[in-house]
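One protein chain is absent from this view; the other protein chains keep their places.
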Amino acid sequence: MIPATLKKTNEWKSSDIVFCLKHVAETQRLWFAGSDFSVYQYDLSIEKPERQPFEGEGHTSYVTGMVRQDNTLITCGYDGQLCWWNIDERRLTRKIAAHERWARAITKSPDGSKLYSVADDMLCKVWDASTGELLESLQEHALQTPNHYPSMLYAVAASPDGKWLATGDRIGHTAIWNTDSFEKIAELETPIMYTWDPRARRHSIGGIRSLAFSPDSNELAIGGIGKIGNIDHLGGPARLEVFDWRSGTQRLEIEDNKKKGLIEQIVWSPGKEWILTAGGDNNGFLTFYNAETGDLLHQDGQNGHIHEISVGPNFDELFVAAHERLTKWTMKTEQQNPDINETPKEDSKASKKAAQN
Amino acid sequence: MRIPVILTVTLSILLGVPIRAKATDAETLADRIDHHIDARLQTEGVAPAPIVADESFLRRVTLDLAGRIPTPAERTNFLAQQQNEADSPTRRRQLVEQLINSPDYAYHARNQLDILLLLRSEHNTSWREYLLEATSENRGWDQMFREIFQPEDTLTSDVRPISYLKKQLNDLDALTNGASVKWLGVNIACAKCHDHPLVDDWTQDHYYGMTSFFKRTFRTKKGFLSERFEGLPKYTDVYGDEQQPGLMFLTGEKVDIPALDMEEEALKKLQEAIKKSEKDDKSDPPPRPEFRPRSKFVELALGDNEYRFFAKNLVNRIWARLLGRGLVHPLDQMHSQNPASHPELLEELAEAVVESGYDVRHLTQAIVLSKVYARGASDSAAPPIAPDLFAVSLPRPLAPRQLSLSLRIAGQNPEKMQGRVNEDSWVAEREKLEKASEGNAKKLLIPTEGFQVAVTEALWFSNNLSLQKDLLSTSNDRLVGYLKTLEADDEVVSAAFASVLNRTPDAAETSAIKKYLAERQERRDDALKQVVWALLATPEFRFNH
Partner (left out) sequence: MNLLNRRSMLKAAGTTAAASNMAAVELLSQPAMAAELARNGKNVILLWLAGGASQLETWDPKPGQPTGGPFAKIQTSIPGVEISELLPKMSTRLDETAIIRSLNTKIADHGQGYFLMDRGRRAEPDIEFPHLGAILAHELGQIDSKVPDYVSMYTSTEGRRQGSAGFLGARYNPMFLTDKMIPEDIQLPESISDADHRDRAALRKTLSHRFATSTKHAGVGSHENAYERVRGLMASDYLFDVDREPTAMRDVYGPTQFGQQCLVARRLVEAGVPFVKVARAWWDSHGQNFETHRELCADLDHCMSTLLDDLKQRGLLETTLVITLGEFGRTPKINGSLGRDHFANAWSCTLSGCGIRGGTVFGKTDPDGQTVTEGEMNAGDLFATIFSALGISPDKEYMVGSRPIPIADFGSEPCTEVLS
């Protein structure tokens, strides 16, 4: 898996903003959703795939997150709802009024039994993935920012070993939860990701936009944007912080000014060699950092702010949900540098499985 | 009454007064001014106010020529001349001569140009340095016009005057109308969207004809000015038809634009070179076309012998500055439906100004030597007189620097701040005063037509602590410090009046102040400060009159 061989191979233009997507390499299917409120499928075996809409009265606002479990997609949206969709039949099967405010993200437990959703009611809710039953409501993040304005809860991530959950908000506060007891067991602060301007423009910008546990579940990567001077724009460095979350020690603190903007998603390589960050400002970036040293390994950009990526099981392709388009990128999987890619076979299988979900 | 020139010269020789040819011309011109003004007064049967006393004349003309109030020493000096043989007109002539040749004159003229041309908005010192240089050597107004509008072409290639055009390059309308208003006395803004609704003279063709002269001007990245090879504004008239008047001056005179004798490819190359110079500060200076509209504008403005907007505007503005109102009123409405109050006078003065080589100092001198200028105020009980008769003087608010300089001077110890009396040290002192007055000047508004004092100025003057401390300090180089040393209250009153209002107090004023001081004997320092403040805060100080 060599980031340096990253290459954009396809672009499918869209009239709307695509916020989320998932794909399955073997079946060559891609599902995506965004600002036109609908869920669609692409058959990637066709060169110029046509959108195949999912039937049913689902979301009534932007679809912001998507999860796949076997033959089901579950989406969340600004309407505060969670929707279940049957993939084969391409139709809505269940709809829940899950949150009082705008739902920002959804993820699932590694075993696929539970769903975790976060929204601007500042709650993380835990759901039974198959029945839709509400199992828990995690309340910890403050409803208001220290400057007395309504806050947002943007990001949620489950650890690969299934034991932990992380939630991250507008003001740079992350809570880590035990997924059995649902008690908060740790917290981290990344206040630089929240810029409040008291003087020129009197409002805030930023927030934690992405979270990802390391493959061994011991570290947590937090992504957002660094301090911004002119908060009318996303004119700040892409910012990544990596913590040993148990001790609260920050191990890496990285800012990139070459490709600025929000880090919307973080993906660790299975062997913990590199960390891929995807996001953007008015445009999109894919930036790889050395997971050990934090050095920038490789970087590329595209038109269209990237909202989410879906990485193939072999890390040889990735699909991108972006502003007014979907794109596909490829990477070579040849082991050109034996130092980097020494991963035992069982781990590759595990990582394949993880990638498939 | 006009005295024959020969008699004047003879008298001058007999009296031993040196003759300067210009001085005689200025007096002659002053007589001509009075001739025209008095003629109309007679026709209308209006009696003018009498000429003001020496004391008032001193303050007025010092403010107008030196941009500040006179110091007590200057006042004493001037009034003391009543003792010698020379009569009042002669004394005043000499006073004017001294003031107009003093370093103060150049500073004040510079400050007035600063207001006229860029409304004090240009902070870079090189622009103001340029203006001071020009006023110090009494550079002709036409010369300044060339330097400001054609910086690329003047002999010195002085870059400093570029500030004027540079500031307005991103707004063609403001640049065009600004040029028209400030240099030609004509506001054509109304004629942009339709032929001027009120004034027949100005049509849309005139408006766009004028902008055509400036449309091609651009600025390189390095900061130099140049002109493009093509480009003319078009407009859509009220009937929906597209018009392109080309280069047309206010007078209606058109300029033929020679055809560009080159291949399209060659033109493209030139345009690219120009574009490069606009973006890249390391690129070569751009190619310059032979035909340059902006230069034509300057030519036409100076060569117009029929309407003479340029010369008349100069006359009108200097007149308005000194008399409180233009011969053409308002100052930017010179057109056939708004005749001057004294059309022949305007013509004569315009001709004289052209003949003199656009000598601003000469024109100014002529006006302040006239009787019109020296008239007193109206009798407030009498019915109001039409201001365009110039029968009485008008109060005129002080400009920001006039006021801040005067505040500073008034607040000095009169024995230490003597003014022009100390010729050698005065230039340096004046320069220092200018710098020290900068801060307060910025807080004051530039007076425009219909000037009013804002309540924020009154609050600032009444309550601002640092201002109070500055003006009313008790240190011995200051007025309050000086007043402290005086024994008698009568002395205090007369010294305060001499410093601040440049006159002697009357009985009522003296007794009011003495009463005030008497009630505060145990805090006399404070009382002195308050008395000085009260004088500084009068409208009599705030205005020229």
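When the chains are written out, they are named A and B in that same order, and each has its own residue count from 1.
The definition used in the following text is that contacts are C-beta pairs under 8 Å (C-beta built on N, C-alpha and C of every residue); 3 or more make two chains touch, one makes a residue touch a chain.
All values derive from a computational prediction rather than experimental measurement.
Partner chains of the missing chain, restricted to those shown and counted over the full complex, are A, B. Only one of the listed residues, B:D201, B:D332, B:D359 or B:D489, touches the absent chain: B:D332. Within the whole complex, the absent chain has one touching residue among B:L116, B:V159, B:L445 or B:L486, and that is B:L445.
Check B:D54, B:E97, B:D158 or B:D173 against the missing chain and you find that the one touching it is B:D173. The chain not shown here is touched by just one of B:T76, B:Q271 or B:N464, and that residue is B:N464. Counting the whole complex, the residues of chain B in touch with the unshown chain are 173-174, 177-178, 181, 187, 189-190, 198, 329-330, 332-333, 338, 377-378, 380, 384, 394-395, 397, 445, 447-460, 462-465, 468-469, 506, 509, 512-513, 516, 520, 526, 529-531, 533-535, 537-540, 542-543, 545.
The chain not shown here touches chain A at positions 15-17, 35-37, 60-62, 78-79, 102, 120, 147-150, 152, 199-205, 207, 232-235, 261, 280-284, 304-305, 323-324.
As a convention for this text, only the chains that are shown with their structure count from here on.
Chain A and chain B, compared by their mean Cα positions, are separated by 68 Å.
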